[in-house]
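Submitted below is the structure of interest, expressed as structure tokens.
Left out: one protein chain. Kept in place: all the others.
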Amino acid sequence: MTTFLQLVLSGIMVGAIYSLVAIGIVLIFKSTGIFNIAQGAILMLGAYILFAFLVQLGWPLWISLIITFFLAVAAGYIIERLALRPLIGQSFLAAFMVTLALIGLLEGLITLVWGTFGRRYPEFIPPDPIHLGPLVLSQEYTWSFFIAMGLIVAFSLFFKYHPLGLAMRAVAEDHQVAQSTGISIKTAFSLSWVIGTVIATVGGILLATSAGVTISLGTVGLKAMPVVLLGGLESIPGAIVGGLIIGVLETVAAGYIDPYVGGGVAEVAPFVFMVLILLVKPYGLFGEHRIERI
Amino acid sequence: MKQKKYLVLLVSLLAAVVLATPVLGACAPQAPAKEKVIKIGYLLDLTGPVSVSLGKNTLATWLTPYRDLNDRGGINGVRVEPMWEDYAFNVDRAVAAYKKFKDGGAVVIHPITTLAAEAIQPLSTRDRIPLVGNSTTDKLVDPTQWHYTLSPSYTQMFASIIKYVKDNWKDTSRKPRIAQIAWDAPIGRGHIAASEAYAKQIGVDLGPWEFIPLIPLDTTPNLLRIKDAKPDFVVLQFGNNISAVSVLRDALKLGMLDKVTWINGFQNVNAAVSNWEAIGDGTLGISDTIFPEETNIPGVNALFDTLGKYIAPDPATKKPYFDGTTGLILRADLAVIEALTRGVNKVGFEKLDGPAVKDALETFKDYDLKGLVAPLTFGPTKRQGQSSMRFFQLDFKAKQWKSQTNWIQSPAQYDDTGKIAFK
Partner (left out) sequence: MLPCGTFNETYAQDMAIVRTRLQWGLFIAAIIGVLTLPLYASGYIVSTTIATGITLIAVMGLAIVTGYCGQFSLGQAGFIGVGAYTSAILVSQLHVPFLIAVPVAGVVAALVGLIFAIPSLRIKGFYLVMVTIGAHFIIVWTIIHLPKLTGGADGMVAPWANIGGFTFDSDTKYFYFVIPVVILMTFLARNIGRTRVGRAFVAIRDNDLAAEVMGINLFSYKMLAFAMSAFYAGIAGALWGPFLGRISPEHFTLLDAVWYLGMVIVGGMGSILGAVLGTVFLRILREVVSYLTPVVATAFPALERFAPATFGSIVFALAVIVFLIAEPRGLSHRWEIFKASYRLWPFSR
């Protein structure tokens, strides 16, 4: 029983990281209609920027964090302004493809600046675990869990009540209609990319504290994809719930099925589960059902 | 007409690239024409996932033995020119690079990873170009193929670990148990069946075998299972030591860090020590490489002499930087040079082709690289030059692996048909 609870707990914590990546993807999709496959690479960029200030320049943590987020805002704006704004009104496919090329571009730039070495941050989140009776939790994941929860509340409220949030949803629905009601599409686009980049940076920093800063960090972006789809492409609560489900599923499946099939279940279990769920609920758990007309 | 602007930009970008190529090519130092040149191929991971474990080493460091050879007058006045290609751990690009080498007239190719060696092995056998490297799997010692290796395989590594554990086990009431946590890749899976057979034979319990992804987020489920099995030793088998640190951190969390002895596989030991954290202090490691700190080995001093001529010293140590992985690459360079020298001496420069280099390699008998590696012996049915390793212990404060044993030959050996057998 303890083993099971420990697995579930670890799963929830891993799921929180997935959720953080997924929220960024959902946010950008929700307001621009672009599926950003490069979220993993952006996450990696965030992790490396902090690395530069914290380790390479040796600045204090809080200054490094502030500068990192400032630069993340700038990076989000630049990406949107240069690569995606010219594609407003064009097919979503071209935009998808641009985000795909962004992976190569960002990985290339990161390698150019920081090289291919793997490194780690000095420990700023203590490695000592938190004990809950017989169960143990690492502090990094506890942090990411609460940050993810905080973000979900903040963004749900933002999209429900704030004029900018409403405007971003309108833009996602239809560029032309939104424009005709006086909403600036460009502002909405910029804003969603900036927010998406900042969230990715949070995820990247938390992930890198435990997994190290390496150029493979971006593969986590791929893992977030079943999360996004499971929760529903437009749903921020969906990203959280999906993340937690996939996280728990992975660890529990790895814990109980691995010995029988020779390992590696954690890699496929999310996808099998996602396919099954999509068969029953084609728009994910919380996705918007589109009413189709001819 | 914004789009037109971008179109112009695109065309000019491509034009700039195409135009820049010959200009840059002209800047490069050109070898005088009509010189006698032997071409070899060099398949590298400059980028891509594996390059993480190649640390701060530079391309110039790896190519230094050739540069030094050419500056000393080459092989009887014949220059050796390495053609190199980055394949970024991608099979297609490795094959494409191989075809370039073949077109360029390479007589021997040095692939630095197993992935590359396995990808081009069938092609090189077909085209009769020998491969020399440090990758070993059960397939890569097949005597019908043209791949020669200087290193033990993971099967041999694991057999050595089993033997080491057995030899140092004092408790007669029960058998020792070794578990493994590894990447879910050939590096972690290939040796399992053979290891289990050998362990049964000499009385060591193995398992569980646990697999984690390349970027491990949480290894708790795997570690819990290992904890339940109560092993005495756990082997950490990854392509870079970052994953090992993640595992050890999770082990600390579960309170099992001090309960077992951790043994690092080849790659964890060979990769840059700077990736380690204090948590890894005192863990054991097994490897067949040499480290720059081991100045008691004549080969290491010779390497420093060669590197010192061309590579700027590292400010911290006042010596050119290289680490375990580069130690492997450099010694393969030296073996290639020796094979080329023997080939030129035997058949002459004009007739030196793939088969001639193969014949030269097969004349290696207890060839000693001044202690950089156990003596090398190749033969018509012997593709593996040596299979000795040493055990090390990580001294985190001194940032180095300290050797614990002398060269130990693996109890597992490949026979004349490439099948593994245990002594």
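Per-chain numbering from 1; labels A and B assigned in written order.
One rule holds for everything that comes next: contacts are C-beta pairs under 8 Å (C-beta built on N, C-alpha and C of every residue); 3 or more make two chains touch, one makes a residue touch a chain.
What you are looking at is a predicted structure, and each value in this text was computed from that prediction instead of being measured.
A.B. asks: Among B:T64, B:T137 or B:T306, single out the residue that touches the unshown chain.
C.D. replies: Spelled out, the listed residue whose C-beta touches the missing chain is B:T137.
A.B. asks: Of the residues listed, B:K36, B:R126 or B:K399, which one is in contact with the missing chain?
C.D. replies: B:R126
A.B. asks: Give the residue, chosen from B:L43, B:V80 or B:L115, that touches the chain omitted from the document.
C.D. replies: Going through B:L43, B:V80 or B:L115 one by one, B:L115 is the residue touching the chain not shown.
A.B. asks: Suppose we count only contacts with the excluded chain; which residues of chain B make the list?
C.D. replies: Answer for chain B: residues 3-4, 6-7, 9-10, 13-14, 17-18, 20-21, 24-25, 27-29, 46-47, 51, 54, 57-60, 83-86, 88, 90-93, 95-96, 99-100, 102-103, 115, 118-119, 121-123, 126, 137-139, 185-186, 189-190 touch the chain left out.
A.B. asks: Which parts of chain A are in contact with the chain that was left out?
C.D. replies: Its contact residues with the unshown chain are 35, 37, 83, 86-87, 90-91, 93-94, 96-98, 100-105, 107-109, 111-112, 115-116, 222, 225-226, 229, 233, 261-262, 264, 267-268, 271-272, 274-275, 278-279, 282-284, 287, 292-294.
Note that only the chains that are shown with their structure count from here on.
A.B. asks: Could you grab the centroid distance between chain A and chain B? Build each centroid from C-alpha atoms only and quote it in angstrom.
C.D. replies: Whole-Å distance between the two chain centres: 35.
A.B. asks: Considering only the defined contacts, which chain A positions touch chain B in the complex?
C.D. replies: 3, 6-7, 10-11, 13-14, 17, 86, 111, 115-120, 127, 129, 136, 138, 141, 207, 210-212, 214-217, 219-220, 251-252, 254-255, 258-259, 263-264, 266-267
A.B. asks: Give every residue of chain B touching chain A within the complex, in rising order.
C.D. replies: 2-3, 6, 46-49, 51-56, 184, 208-211, 213-218, 220-222, 224-225, 228, 240-242, 245-246, 249-250, 252-255, 272, 274-275, 277, 279
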